[in-house]
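In what follows, a structure is listed as structure tokens, so that the remarks can point back to it.
Note that one protein chain is taken out, while the other chains of the complex remain in position.
Per-chain residue numbering starts at 1, and chain names A and B are given in the order in which the chains are listed.
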Amino acid sequence: MSEEESYGRIFVQLLPRVSGLRKRGLAGWAILAGSTIVSLLAIMTITAPWLSPHNPIAINVGPLLSPPSNQFPLGTNHLGQDMLSRVISGGAIMFQVSIISVIVCLLVGVPIGLFASFKGGFTDKTTSLVMDSIYAFPGLVLAIAIAAMLGPGVVNMALSIAVVYVPSYFRIIRSQVLTIKELSYVDASRMLGANTKTILVDYIFPNVVPSIVAVATINFADAILTAAGLTFVGLGLSVSTPDWGWDLTYGRQLLASGAWWVIAFPGLMVVLLALGFTLLGEGLSELFNPRLEK
Amino acid sequence: MGQPLLKIDGLSVEYSTMRGRIRAVSDVSLNLEKGSTLGLVGESGSGKSTLGFSILRLVPQPGRIVSGEIDFEGTNLLEHSQEDMRKIRGAQVSMIFQDPMTSLNPVKRIRDHFIELYKTHEPSVRKEEAVSRAAKLLDSLGIAGERIDDYPHQFSGGMRQRVMIGLALALNPGLVIADEPTTALDVIVEAQILELLKRLKDERQLTLILITHNIGIVAEMADIVGVMYAGQIIELGPTEDMFEDPLHPYTKGLLESAPNIEHPERSMRPIPGSPPDMVTPPSGCRFHPRCPRVFEPCPLKEPALIERKRRLVACHLYD
Partner (left out) sequence: MPLLEVKQLTRYFPVQKSLLEAAFSKKRDFVRAVDGIDFSVSRGETYGLVGESGSGKTTTGRLAVRLDVPSSGDILFDGQSLSSISSRNLMKFRRRAQMIFQDPMAALNPRMRVGPAIRHGLDIQEIGSEQERRQEVVRILERVGLTPPELFYDKYPHQLSGGQRQRVVIARAMILKPEFVVADEPVAMVDVSIRAQILDLMLSLKQELGLTYVFITHDLATANYFCNKIAIMYLGKIVEFGLRDEVFKSPKHPYTVALMSAIPVPDPKHKMQRAIPRGEIPSPINPPSGCRFHPRCSYAFDRCQKEDPGMTRMSGTHYVACHLFDKPSSV
């Protein structure tokens, strides 16, 4: 089989099987709810330029620090920026950061996980050691440390989150591979003459995909929260881009003066998006590895 | 004679799965006299294990008993409360499970298994007495007394199964259900356990339901044989009669498909086809697609269980 065919096969395996969701009970509802939330927020973010009533970064469009009113339903912040527009547009960064970090994790974590745990022995032991060391760090602390080294910017934020998350992919994949490689269908593939690459691509990877999907969606959720956290401590982005993380930072300071709306609505959005991804991830996880399977 | 010890009437058990509803047990009726051994034979999907679990109302979710009566010593077990069932399980009706590896609690010593059993059913018994009774019992089953302080993982498969048998017999139940008790064991250990069960049967006049797919075991151990196919009992009668002159074509096929070293010419004859899909079983007689003697009524009407030649059989050939 050609290279293209094998990579094409990989891609096809990635499309989750979502037929018959209704019959899946709780898992189905979780997936439905989760994907609805995420899709709506994604659509909102993509159509932000048309949806926002005002330019989210334009200052003084309204009175400074005014509470929610008919004119400004979500109020304004200390710079006179319209909070509604900021909330609508602020998700872009979140999506970008989380998507990039997930892609990096997949490109790095999956091959390492597959190969090291399949090879076993010294390769497996050393890689596990490295991964466990990274995993031992509290995620946010490590992300902050790396972001501080790399500097501001969307890509750098995504990279620091990716580094923190790769060990999670590695662990899940490793536990799956260790089980699968003892199964007789892997022996059977050896009997057909398959080499390591063929075994990993055609026999092991397709059976590991469900767990990868589950980890990836939780990764999204975690990335969003971490991105907000990084911005909160000032390691995120430049000021001009509308970003929920920035609103959280300033909103906290403004809370003292009673302006609750600056932190509340963006905060709600962050939680909502993280929730959406979490529901989706847990639902998919239950779907692919049902715990009550007879 | 008098009342049979166990009387099952029209029992049906259903499982709700993602693919649809499965009738694991369909309208099963049978009587079991005190002191006799019933061998329930069938292949995978026949419903024999489900039937065994139903008697103790241990059918796992998503299964449910949907109809019928199970009369044990005169009372209907299906009408008991959960509390009453707990009193019955282990004391009046007990079970020997298939896999000795997973049926014992790995974090409890053997003595604690027995203490728990006594505490549940005979709370007045003191710990010391429970342990000494258990040790004596295990000794009679071939396990040295001092091993009662060990954990399950320190025992081999055969010894664990002896412990299971001990737990099942400790409170002298009226009925013991053994679900494939030797399937997970090696040949020689299986032989040891079968000899042990035979001895216990005689010594204690046990009433035993032996669930298995191995007809050699049934030939040796059972007084009455019940053959199950696709959730139904298709033939039920005395062992010798069943083996000498099987009436139902499936029974005949089952006997002929088994290996027989003494008479190889009568053995290893396959039954064509495969076990039925339990979500959409075949119409009429469920065995008809595989039956060598199928004729007009078979796909149309389900045969009823009728009495012929000292046994019950469900087959249109005998209508």
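Criterion: a contact is a pair of C-beta atoms (placed from the backbone, for glycine too) under 8 Å apart; a residue touches a chain by one contact, two chains touch by 3 or more.
This is a predicted model, so every value here is computed, not measured.
Chemist: Which listed residue (B:86, B:136, B:199 or B:269) would be found touching the missing chain in the intact complex?
Modeler: In the full complex, the listed residue that touches the missing chain is B:269.
Chemist: Which listed residue, A:103, A:188 or A:268, touches the chain dropped from view?
Modeler: Of the listed residues, the one touching the omitted chain is A:188.
Chemist: Can you tell me which of B:52, B:68, B:226 or B:253 touches the chain that was removed from the display?
Modeler: Once the missing chain is taken into account, the touching residue is B:253.
Chemist: Taking the full complex into account, what residues of chain A touch the chain not shown?
Modeler: Listed in rising order, the touching residues are 1, 13, 183-185, 187-194, 198, 202-203, 206-207.
Chemist: What residues on chain B make contact with the chain left out of this view?
Modeler: Output for chain B: 43-44, 156-159, 186-192, 195, 213-220, 239-240, 243, 253-255, 257-262, 264, 267-272, 274-275.
To be clear about the criterion, only the chains that are shown with their structure count from here on.
Chemist: Centroid of chain A to centroid of chain B, CA atoms only: how many Å?
Modeler: Each chain's C-alpha centroid was found; their separation is 52 Å.
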